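Removed from the display is one protein chain of the complex; every other protein chain stays in position.
For reference, chains read A, B and C in written order, and residue numbers begin at 1 within each chain.
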Amino acid sequence: MSRQTRDAGTIRSNLGRSTPTTVHVRGLDLIEMIGTVSLGDFAYLELRGRLPDARESLMFNAIVVALVEHGLTPSALVSRLTALGAPESLQGAVAAGLLGLGNTFVGTIEGAASICQASLPPHVGRRTDQEIAELATQVLTDYAARRAPVPGIGHPVHTPVDPRAQKLFALAREQDFDDEPIRLMEEISRQASAARGRILPVNATGAIGAIAMVLGIPANIARGLGVMARAIGLVAHLLEEQQSPLAATVWSRAERESTTDS
Amino acid sequence: MSRQTRDAGTIRSNLGRSTPTTVHVRGLDLIEMIGTVSLGDFAYLELRGRLPDARESLMFNAIVVALVEHGLTPSALVSRLTALGAPESLQGAVAAGLLGLGNTFVGTIEGAASICQASLPPHVGRRTDQEIAELATQVLTDYAARRAPVPGIGHPVHTPVDPRAQKLFALAREQDFDDEPIRLMEEISRQASAARGRILPVNATGAIGAIAMVLGIPANIARGLGVMARAIGLVAHLLEEQQSPLAATVWSRAERESTTDS
Amino acid sequence: MSRQTRDAGTIRSNLGRSTPTTVHVRGLDLIEMIGTVSLGDFAYLELRGRLPDARESLMFNAIVVALVEHGLTPSALVSRLTALGAPESLQGAVAAGLLGLGNTFVGTIEGAASICQASLPPHVGRRTDQEIAELATQVLTDYAARRAPVPGIGHPVHTPVDPRAQKLFALAREQDFDDEPIRLMEEISRQASAARGRILPVNATGAIGAIAMVLGIPANIARGLGVMARAIGLVAHLLEEQQSPLAATVWSRAERESTTDS
Partner (left out) sequence: MSRQTRDAGTIRSNLGRSTPTTVHVRGLDLIEMIGTVSLGDFAYLELRGRLPDARESLMFNAIVVALVEHGLTPSALVSRLTALGAPESLQGAVAAGLLGLGNTFVGTIEGAASICQASLPPHVGRRTDQEIAELATQVLTDYAARRAPVPGIGHPVHTPVDPRAQKLFALAREQDFDDEPIRLMEEISRQASAARGRILPVNATGAIGAIAMVLGIPANIARGLGVMARAIGLVAHLLEEQQSPLAATVWSRAERESTTDS
């Protein structure tokens, strides 16, 4: 990018504004929202520019709640191991844990959302099952050509069904949201399972990617849903680590084994 | 720490548990909570081990909502500048922004919570105004001796009153929470203002530190409230940066000025 | 990845080994190397498993030296802005700055190294200029098809020649290293310049990507050269920030402009 291009810009942000007596977020009065708007609804406001209605609130809170806590993941181990060396910096331990939310794990939300967004441009009328099946075939063909795993399907533990995905899709249908992204992910799961000869269910991140599209959250920010949710979970792991530590044991065992001559 | 000590440990975590068909968080069924528990209440569950009642929910959501968005802070600039160089890694840009939530800014929540926790051990009966005043004097004396700024009071913009702190304290009193930490922070503000000859209001992080104690959140995890909340705000800044960029302009101007011979 | 697969593994590392009286790194006695091996040569040992000979040492030190300091880059601004909020955590400020070394900036080393590694598999005999030209054409065709910028060529300031690239290539030829990766990058630059109608020189990261291949450093670790080198530069920026601060001014101006109604 040339220097001229860069210099031409202005510096404007419309997220937060303060005067000595007021604070506004996305144009709404923060002081009024404190005590009346929940954290999940406020996150929706930040991402979508307006507060959610009741069904948007239910659905958005549902997907982020599903992302907060996944047990002793690599991210949780990373936050705990980091706190061992730098107890003075809780923010550093959380940040370290978030850095693992990339293409392999939580980043698959973005992958699934991108598939939905690219395959399902705005369209008049409901797509038929046949149309959805063709779109799914196209996605699988593309990923096979690149020898890349299809994001959002398959799970090492939750098989043949990921109960979180199942619940999220059921909620979206109960709430009567557009279900084309859901049908697409389900069809991808079906075709991929048939081709591989083993069940590859839509997993939680696949379901959330589809629902992100339903809620109007752009694919290229969708992994942010996982990042914001998991930040909460990592703080909880750091609290548990203070009360009931395990990181030093993980380290000690790994170090000992790694340096023992066999 | 000796190797023996470390090896003696076991590896146990009680936050999340999965079987092929179930997921539990803090002992509760996640599948049931998806669609019925909001993000803020789920965060409370993670930190406190049980779901909040109505007034705890109101108060907890209030303090984290107050922390999400503070405009174009150093953290927001950091996330945006990081995305400029590493657009492939949204998690990296959020993590970078969180790393600035240290002792100077959001970490003051921890400072204020520590003051309250250390000054107000469990006690039978309501402390008198005189007792609170003596505790405040002691705090100010301690910080003066260390030549350290007292966390949680003073604000460059919100003066003579920080409207967020005012609202949070009003809510806590309406909800009839124990107000001793609040009275202590207010008294510290009063005495410090008198000593300095200018108004040093309780600010948002000071109010949140006091309320963290009221809600039973330990001081040494209290800055985590800011970290989890701000993660949401930083995702929103990254979305705005994609749509309406400013980081390249900030960089270009700084670089040009820094290398212009005067 | 299935749990079974993961569990089958062992935990072995051959980088560092300690006993009460000895420390070995990559099989060599660390105590003997302290005082006799320079930092750059030690880095080569870490990456290649043996100490460099004189020409490898010259070339390796040359490429990392070229990467240490690039002035007030976004990374440098990020480290300085992070220190403003978290002065207690120098490691956090350096880490934040490193997070911007992604696909746009320093990550282009990896891009250029990948091009060289993929285009130039082991081969008997020197490739002719005609062969190199065809390989370059193929690379440009591939990138054009993906509408992606070609990594390692073009620079906003250093034009028509990047003096660092020029110097590095001259050194590599003086030292009589295999120059096929260098010829490939130069030919890519030539063809791209002709196609665009403006000079797109091989830049520093393009040159370093080519030389990484010459030195046997795998492409998928090549951006690590930039990460390790820039860590040094960022520590220097944090030292300068302590002595002659600028981050607060950058922040203040951006915040003020962003919230001024036009």
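Here is the rule we go by: a contact is a pair of C-beta atoms (placed from the backbone, for glycine too) under 8 Å apart; a residue touches a chain by one contact, two chains touch by 3 or more.
This is a predicted model, so every value here is computed, not measured.
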Of the listed residues B:88, B:134 or B:179, which contacts the missing chain in the full complex?
B:88
Taking the entire complex into account, which one of A:16, A:107, A:154 or A:224 touches the absent chain?
A:107
For the chain that got dropped from the picture, name the residues of subunit C it touches.
1, 3, 5-23, 25-26, 30-31, 33-35, 37-43, 46-47, 57-58, 61-62, 64-66, 68-72, 76, 89-92, 94-96, 98-102, 106-107, 110, 157-159, 161, 163-164, 167-168, 171, 218, 220-221, 223-225, 227-229, 231-233, 235-240, 242, 244-246, 248-253, 256
On subunit A, residues whose C-beta touches the chain left out of the figure:
71-75, 77-78, 81-82, 84-89, 92-93, 95-97, 99-107, 246-247, 250-251, 253-255, 258-259
Against the chain that's been left off, what residues of subunit B make contact? List them.
1-3, 10-13, 17-18, 86, 88-89, 91-92, 95, 99, 156-157, 254, 257-259
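Just so it is clear, only the chains that are shown with their structure count from here on.
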Work out per-chain C-alpha centres and flag the one nearest the whole-protein C-alpha centre.
A
Subunit A and subunit C: spacing of chain centres that average the CA atoms, whole Å
30
Based only on mean CA positions, could you tell me how far subunit B sits from subunit C in angstrom?
37
Which subunit A residues touch at least two other chains?
1, 3, 10-13, 17-18, 89, 91-92, 95, 99, 157
